[in-house]
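Of the protein chains in this complex, all but one are displayed in their positions.
Up next is subunit A:
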Amino acid sequence: MPQGEYLVYEVFVQRQALDFHVNVGSLRAANAEMAIQMARETFFRREEVYDIWVVPEHCISSSPHDAAHLPVHAMDKKYRLPRGYDNAPHWKKFKAKAMTIEDVANEMTGGGGEGSR
């Protein structure tokens, strides 16, 4: 690193309490505290955010970007995905309704569903 150059910090933002932090870009700053201040100025002049992380670039290890090192869908993985199971027509045969997890989640977090009346 050239003499006198500030560290590069990667900036991660969590927009709401139940969101995960996502990377939005990077900036240079003299220290972590300044980096957070800079992140506000640079990335969040308008939107409201819940939390900001700054991480010195050199602390991040990343995987190589070629196919051999990344999880790729080399084979059919439908067996581990909900859409790999077409249960609805089978339920219909028994005159019952198919279930989805969204439906359960909605019901259990107050959004109504089968249990509400």
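The working rule: a contact is a pair of C-beta atoms (placed from the backbone, for glycine too) under 8 Å apart; a residue touches a chain by one contact, two chains touch by 3 or more; residues count from 1.
Quick note on the criterion: contacts and distances are computed from a predicted model.
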Please identify the absent chain by the protein name in its UniProt record; candidates are "1,2-phenylacetyl-CoA epoxidase subunit A", "Formyltransferase/hydrolase complex Fhc subunit A", "2Fe-2S iron-sulfur cluster binding domain-containing protein" or "Molybdopterin dehydrogenase".
"1,2-phenylacetyl-CoA epoxidase subunit A"
Contacts of subunit A with the absent chain, listed as residue ranges
17-20, 51, 79-82, 84-85, 87, 90-91, 93-96, 98-102, 104-105, 107-110, 114-115, 117
